[in-house]
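Every protein chain of the complex appears in place save one, which is left out.
Labels for the chains are A, B and C, by order of writing; each one numbers its residues from 1.
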Amino acid sequence: MYEIDVNKNYDLVKKSGAKQKTVIRVGNVEIGGDGFTVMAGPCTVESLEQIVEIAKEAKKAGAHLLRGGAFKPCTFPYRFMGHGEDGLKMLAEARSQTGLPIVTEVMEPSDVDVVCKYADILQIGMRNMQNYRLLHAVSKTDKPVLLKRGSWAKLDEWLGAAEYIAAGGNEKIILCERGIVSFEDHTRWTLSLSVVPALKEITHLPIIVDPSHGTGRRNFIIAMAKAGAAAGADGLMIEVHPVPDKSFSDAVQTVGYEDFNRLMQELAPVVKAVGRNI
Amino acid sequence: MYEIDVNKNYDLVKKSGAKQKTVIRVGNVEIGGDGFTVMAGPCTVESLEQIVEIAKEAKKAGAHLLRGGAFKPCTFPYRFMGHGEDGLKMLAEARSQTGLPIVTEVMEPSDVDVVCKYADILQIGMRNMQNYRLLHAVSKTDKPVLLKRGSWAKLDEWLGAAEYIAAGGNEKIILCERGIVSFEDHTRWTLSLSVVPALKEITHLPIIVDPSHGTGRRNFIIAMAKAGAAAGADGLMIEVHPVPDKSFSDAVQTVGYEDFNRLMQELAPVVKAVGRNI
Amino acid sequence: MYEIDVNKNYDLVKKSGAKQKTVIRVGNVEIGGDGFTVMAGPCTVESLEQIVEIAKEAKKAGAHLLRGGAFKPCTFPYRFMGHGEDGLKMLAEARSQTGLPIVTEVMEPSDVDVVCKYADILQIGMRNMQNYRLLHAVSKTDKPVLLKRGSWAKLDEWLGAAEYIAAGGNEKIILCERGIVSFEDHTRWTLSLSVVPALKEITHLPIIVDPSHGTGRRNFIIAMAKAGAAAGADGLMIEVHPVPDKSFSDAVQTVGYEDFNRLMQELAPVVKAVGRNI
Partner (left out) sequence: MYEIDVNKNYDLVKKSGAKQKTVIRVGNVEIGGDGFTVMAGPCTVESLEQIVEIAKEAKKAGAHLLRGGAFKPCTFPYRFMGHGEDGLKMLAEARSQTGLPIVTEVMEPSDVDVVCKYADILQIGMRNMQNYRLLHAVSKTDKPVLLKRGSWAKLDEWLGAAEYIAAGGNEKIILCERGIVSFEDHTRWTLSLSVVPALKEITHLPIIVDPSHGTGRRNFIIAMAKAGAAAGADGLMIEVHPVPDKSFSDAVQTVGYEDFNRLMQELAPVVKAVGRNI
């Protein structure tokens, strides 16, 4: 099923020789190039009206991609788990009205085909970072893959997971830091921004930061978005909802339109200060 | 796909009223009853001769079940990932020669059927603790499920994962502590034995301890096996290999026959000291 | 002030040649020998009547030493910080009525003299594990020192702290595991029992376990006391109070007389099962 070669661990995703920097293109958007890329949208796609409205607001504020969950992992089995393919169709409609490419999660090998029909970027969620069958399945598609860091993952475990995707033939991989477990209790997870310079040394893959999950606290998102940019990240993923406190999930870590606008305005000078375009 | 009920989180796996204790029976073996149950075997099934020999030695030493991986998750993609169905057949042959029931890992919903053909207990590995599709798939079988704790999982996340299996109709769940991430560096993971009394308060499910993964250090396994028993666990899972340093995987945390014998001999009085049979 | 020798880190506390095991004697009590030693008492000495009563009850239940705080570190500055020397006098009176030697905390070099006047064993609390001036000060006394592990300390940091005491001339050191910081939330700290076999390999010093602080949860103390003994510890430190919910501090992790009696009764067979006397 897989070839056996005990001598290399993650050679394909390592920087080496000519391979210094992977730039991923999705429509008109580049990730890992000179620009800085913002992905925004709700945790869960709730309705067509909702996702279209958010897409328009996100675009107006300056976002480059639309995120939104159609297949949702939930810690407990009795929660809303997304609209499935219907949710993907809503995302596609939002894309057609705004031009924003779509990033959305895929949870299972057997769902890869249907998600590929609609998505521009396949997201592998934190819980599935070491679901190797799923990594293998997305490696056989031609879609870029956004690979979230497991909340327990050391860098070599994360890069090992990325290597599965590369080893299957797909090197269009975006790494996403979203917080780790620690003893801290002022945030839900501890956003570890030092992975940004560390990964820049090791790998040619782009790296983005998710301060929404990475803190789990709405009030800290703008500060940590700017910190992520200053640390050298290639982009951000931000949860946005028209009425955060009424969102189906992740309310505590979701910003409204006004905060998202402020985030984009405060972010721009920081991005420029580290020599990138936005 | 799943029903929606935001009012309960893990009601099925909680202790309540008549449901104080679940005893799981596999062949002549009980897990969660008055006895103490030891599962032993190699990380990976390497060959028919190997697994049959280990099964015989494990049985002689007093083990009650045989563990062994046919489908193996590996941190890097270039390692040996198990013999697949051939490995399952080797396990079945070892069972037929020794009478020891088999516990083995299943990694993917599409493998559940083939693993069920051979296994007595389905193991969900640490990396898949929140692979909800896989949890749902095993919930639809009639096999007991051994659910390893994610190295990042708080108790409610772990019980939430167990609830997925119960919610699908299968309450034959065995919880297995196998170590968590922490800052410690004298072990690979930190074996957190306080989950044993904590889970005994909350859930009716049996709980076993894996000191092999839980420490990642061969020399500490016997001490932590006894500690797990003294803490009140219902059993242990131990990695055993004829020549640990030559095992395909997990060499550093695998004991040989002699150490396993010593473990079983030193374990017995501790098990009896806490009022259980072995 | 200290000599400089960059070539050794903690040579004095390491096992080597003839130095395989340090046995510490206090009155009739041995720590680190064939027996198993239980230190019990309140977090804080509250009154003479209280400490005498607890000492008598602890002795009756089988405890070997009396613990109790006269100088108390508190996370916030507005709490009761102990009776100071008056508290030491109460401890001494309890000793004279029961014969139990006293272990009590010293927080500052300038307090070492007064604490030495009354105490049999000087305790260095978790917060002061790397208070090197204090370590140096206690190294110049002839009293045994109980050195609690910092909740953040790797083994080499802990042994480095012990080495300060040994380097100053005092090798009568008892190490005490009392839990580390981690992401877990079912306990206040994570009691890491694998340090017991790990330390037994490295150092000749005795090691005891404090399941009261190590869990911060009254209901888990008996189970973890037994687990600590089974892991090979040389003793335990247990918080006992006549009415735990009314104790000045640490109520959530303190057991009453009845529970302490049960602990001692359930502990005895486990201690014997691992080949020690109690």
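Methods note: a contact is a pair of C-beta atoms (placed from the backbone, for glycine too) under 8 Å apart; a residue touches a chain by one contact, two chains touch by 3 or more.
Because the structure is predicted, anything quoted here is derived from the model rather than measured.
Peer 1: Return the single residue from C:N131, C:N219 or C:N261 that touches the missing chain.
Peer 2: Only one of C:N131, C:N219 or C:N261 touches the chain omitted from view, namely C:N131.
Peer 1: What residue numbers in chain A mark contact with the hidden partner chain?
Peer 2: On the side of chain A, residues 152, 154-155, 180-187, 190-198, 200-201, 214-215, 217, 219-220, 222-224, 226-232, 266, 269-270, 272-274 touch the unshown chain.
Peer 1: Over the whole complex, note the residues of chain B touching the chain we left out.
Peer 2: Chain B touches the chain not shown through residues 181-183.
Peer 1: Given the full complex, what residues of chain C touch the hidden partner chain?
Peer 2: Residues of chain C in contact with the hidden chain: 1-10, 73-81, 84, 107-110, 127-128, 130-133, 150-152, 156-157, 160, 163-164, 167, 181.
In this section, only the chains that are shown with their structure count from here on.
Peer 1: In terms of residue numbering, is the interface formed by chain A and chain B classified as same (over half shared) or different (under half shared)?
Peer 2: Here the answer is same, because the shared fraction of interface numbers exceeds one half.
Peer 1: Between chain B and chain C, what distance separates the C-alpha centroids? Give it in angstrom.
Peer 2: For chain B versus chain C, the centre distance works out to 35 Å.
Peer 1: List the centre-to-centre spacing of chain A and chain C in whole Å, with centres computed as mean CA coordinates.
Peer 2: 48
Peer 1: Which whole number of Å gives the spacing of the CA centres of chain A and chain B?
Peer 2: Centres of chain A and chain B (C-alpha means) sit 33 Å apart.
Peer 1: Listing for chain B: what residues touch at least two other chains?
Peer 2: Touching at least two other chains: 152, 181.
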